[in-house]
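I have placed the structure first, in the form of structure tokens, so that the comments after it can refer back to it.
All protein chains of the complex are present and in place, except for one that has been dropped.
To keep things simple, chains are lettered A, B and C as they appear, and every chain counts its residues starting from 1.
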Amino acid sequence: MVKRQFDYEQRVREIREKLEELNNLSSSMEFDLSREIESLEEKIENNRERRYQNLSPWEKVLLSRHPERPNSNDYISYFCEEWIELHGDRHFGDDTSVIGGIGRFNGQAVTILGYRKGKDTRENLQFNFGMPHPEGYRKIRRLLLQAEKFQRPVITLIDTPGAYPGIGAEERGQAWAISQVLMTLSALEVPVIAVVSGEGGSGGALALAVADRLLMHSNAVFSVASPEACASILWKDLERVEDMARAMKITASDLQELGIVDEIIEEPLGGAHLNFPEMAEKLKKALEKHLEELVSTNRRELLEQRYQKLRKIGEFRE
Amino acid sequence: MVKRQFDYEQRVREIREKLEELNNLSSSMEFDLSREIESLEEKIENNRERRYQNLSPWEKVLLSRHPERPNSNDYISYFCEEWIELHGDRHFGDDTSVIGGIGRFNGQAVTILGYRKGKDTRENLQFNFGMPHPEGYRKIRRLLLQAEKFQRPVITLIDTPGAYPGIGAEERGQAWAISQVLMTLSALEVPVIAVVSGEGGSGGALALAVADRLLMHSNAVFSVASPEACASILWKDLERVEDMARAMKITASDLQELGIVDEIIEEPLGGAHLNFPEMAEKLKKALEKHLEELVSTNRRELLEQRYQKLRKIGEFRE
Amino acid sequence: MIKNTFSRKKYFALSRKMESEEEEKRVALPINCPSCSARIAAEALHRNLMVCPKCQHHFSLSARERIDLMVDNGSFQEIDAALSSLDLLDFPGYQEKLEKAWEVSGSREAIITGLATIGGHKLVLGVMESDFMMASMGSVVGEKVCRAVEQAMELACPLLICSCSGGARMQEGMVALMQMAKTSAVLGKFNQAGLLYISLLTHPTTGGVSASFASLADIILAEPGALIGFAGPRVIKQTIGQQLPAKFQRSEFLLEHGMIDLVVERSQLKATLSSLLGLHCGHGDGSYARKRRAKEPSPCPCDGG
Partner (left out) sequence: MIKNTFSRKKYFALSRKMESEEEEKRVALPINCPSCSARIAAEALHRNLMVCPKCQHHFSLSARERIDLMVDNGSFQEIDAALSSLDLLDFPGYQEKLEKAWEVSGSREAIITGLATIGGHKLVLGVMESDFMMASMGSVVGEKVCRAVEQAMELACPLLICSCSGGARMQEGMVALMQMAKTSAVLGKFNQAGLLYISLLTHPTTGGVSASFASLADIILAEPGALIGFAGPRVIKQTIGQQLPAKFQRSEFLLEHGMIDLVVERSQLKATLSSLLGLHCGHGDGSYARKRRAKEPSPCPCDGG
């Protein structure tokens, strides 16, 4: 049976509860088990560390989709002393699965754009599970061009299952909207830093990943299509999704090796959601460092480097 | 009673039919009435000429809305040896009340954009009575930017009651779409010639009238709002629409005096629809002349002239 | 053109002292909220920035009231105050209407423009005056908007226009309509110059103003519940022969349909503007915009003042 959710922490919690009960019982009966319990605690912690160092790609998929995983709203609130969300594509609608606006990051005005997942059913419905319609991509493009006009660096946050596959989305040109963002970002005349903070699903996620630097959380994934889709299309066997997740090379370390990801942001033990302040602070430091580098690069050089970075991707025989 | 359609020609036709009947009767009865009839014919023709030289503004409104009046399709077919219509706004839909494409005009590639009215009920429904939705204005803007990219001069044909006042049109940002066209045209880096060939109704018509040269058919009208709307809003009296049409200064000669129209294209006796080839040929000659002038103007000067022309419009006390 | 949407009583300037006993008495009369029918003491309404404390209905403000509400105290310097309309078409009754508007509104035209600071940030400001012929746009409104834009370009500072308008002024015919093109052209230059333009849409903004300078901004704000659109709701209802959806053409509806950036309550307006201006003026250390400016000198206008 393939695991469909990441329940390791749940089981750790259960064991700890049992230990607690044991401890209570033993103290009421005047045994002293504290040394044994301490040693057990240590074992558990060691096991946890080993466990998280050896997560399988599929487990990372599950972790990246964890319902408690910090979302774009969380990071933006942590990063920005000042933040004004801006809305709308000026054509059709305001897509709530995309958040965009201007913030003050470390004293500097930046444009931040991100896909936005919810954390409970209500939020998930409100944000359409983080799956944009064309108007989301058009809001992105509008705010990118505005960032360029006002010479604001851009930070993007990527965490989406992908673009929404629906009738309206196709009617209103999902493919057209995504391609325009790709082209706009490839030549945008300000620094762009992209962060894959959770699930990077397919072309719909890629739209925000064309950047001078691509950072990635250590448990995040980024894939050409979901492992489920690939397993059922290529192997006609959804049960082999774990193998597929491995074969597709979708983890941060795989993608760093492939030259796609520039830096991995190490998550706290157990994942980003177990210690959000630590996670956010690490990411903030990394963003500061890259921003400083990019801001001091001259514009022509910046664009040429981004272009060459994109132009070189791919391997073939000639 | 205010006249609601231009029926003068109808009445001339009826008189001529009577004359014809008279002629037939008299010849069968062997009277010779040919001299009298000839003289009557002459009188009719003289009356027609006087009549058309003295059309009231409201009669011109009616003439400009004549169901047989040549539409953009007619002019484009007459002008272009080669023509490819292009469709769509790349966002939402293809608005059939706007025609746009690339044609070869006098050997030269040009972009032509026009509002499009139908000539019968079926066509009127098909083209939404020449009243664009936002997607029409967005198609216009797309094709304008394309004309600029490929350095093609632009010719526009204006004949519309105005932008469509409907729910969808407002939902999708009619005001936004029109304002974008105004701004784009004001700085478009190619020559632009606009022609008011029929009804120029309000801001929805204005979108195609921002140009280096504004030509206008002698019986066309161009107004801030329809005389009907103005009469009922300002005077609460729809019956005074004839006076309103006069007060509003909406005819080609009024607008030439106000410095808004650059050249009047004289229509054949009875209106453009009574002799389309003559009308089209006259317009073509005028377009050729202006195009030649504008094409040989250097680009900076062209833009500066257009800007100053717009910037100066208005009269006030300081 | 929208009719009757402007029908409101005149209240009083928010920061000016009452000058006569008569005015004091008028102020004292309670006011009925047109939205929830609550009777509100004038003082309470005043303290609440002319927003109904019960239902948050935003009462219309005169241009002067709005300026007082938004800008730093005493910072407003009017420009082009003398510009005034002519009856250029010899249009029946226009001269009389103008004279009445001068009297009723206390303004020379349907827009007031000038320089001011908001939260310390220098800017050029235009505020439309609903009491002046339903803030319709004729030659003077077009010209004053253009001059305000040019002034902002000269000072290299942001531009803020608060719109409300029934559309182009019919009594000036096509010359009024062409102000749409004229203001759009000058805003095209402003945009090219890389400067910030914020548009605030207030109740109601329709017709030629909505389809020209009011919607050509980098950032578009709207007051809650404002009617905003190209065609007026009555015309639409007549044309399509059916009821309009609830909240149709209101600020919140437009936000949902992607046309505006934010709906801002009046109590938050100054703070929001101040924050937006600050985020665009590059005072922060390490700002990319500032870095670039250091190399290509073009100092931030707020540095001096």
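As a convention for this text, a residue touches a chain if its C-beta (ideal position, glycine included) is under 8 Å from a C-beta of that chain, and two chains touch if they have at least 3 such contacts.
Because the structure is predicted, anything quoted here is derived from the model rather than measured.
Peer 1: Who does the absent chain touch among those shown?
Peer 2: Hidden chain, whole complex, touched shown chains: A, B.
Peer 1: Just one of B:Pro57, B:Pro70 or B:Gly93 touches the chain that is missing; which is it?
Peer 2: Touches the omitted chain: B:Gly93.
Peer 1: Please pick, from A:Ser56, A:Ser186 or A:Asn275, the residue that touches the omitted chain in the full complex.
Peer 2: A:Ser186
Peer 1: Which one touches the absent chain: B:Gln5, B:Asn47, B:Ser77 or B:Gln108?
Peer 2: Final answer for the missing-chain contact: B:Gln108.
Peer 1: Write the list of chain B residues that the hidden chain touches.
Peer 2: The missing chain touches chain B at positions 82, 84-95, 102-104, 106-109, 135, 139, 146, 149-153, 190-191, 292, 295-296.
Peer 1: Pick out the residues on chain A that sit against the missing chain.
Peer 2: Looking at chain A, the ones touching the missing chain are residues 163-167, 169-176, 178-180, 182-183, 185-187, 202-203, 206, 209-210, 222-225, 229-230, 233-234, 243, 247-250, 255, 258, 260, 307, 310-311, 313-318.
The rule is simple: only the chains that are shown with their structure count from here on.
Peer 1: Compared with chain C, which chain's mean CA position is the farthest off?
Peer 2: Of all the other chains, the one whose centre lies farthest from chain C is A.
Peer 1: Ranking chain pairs by how many C-beta pairs touch, which one is first?
Peer 2: Contact tally peaks for the chain pair B-C.
Peer 1: Whole-Å distance, chain B centre to chain C centre, using C-alpha means?
Peer 2: 34
Peer 1: So the centre of each chain is just the mean of its C-alpha atoms; given that, what is the distance between chain A and chain B in Å?
Peer 2: 56
Peer 1: Among the residues of chain B, which ones contact at least 2 other chains?
Peer 2: 172-173, 176
Peer 1: What positions in chain C touch 2 or more of the other chains?
Peer 2: Residues 191, 257-259 of chain C each touch two or more of the other chains.
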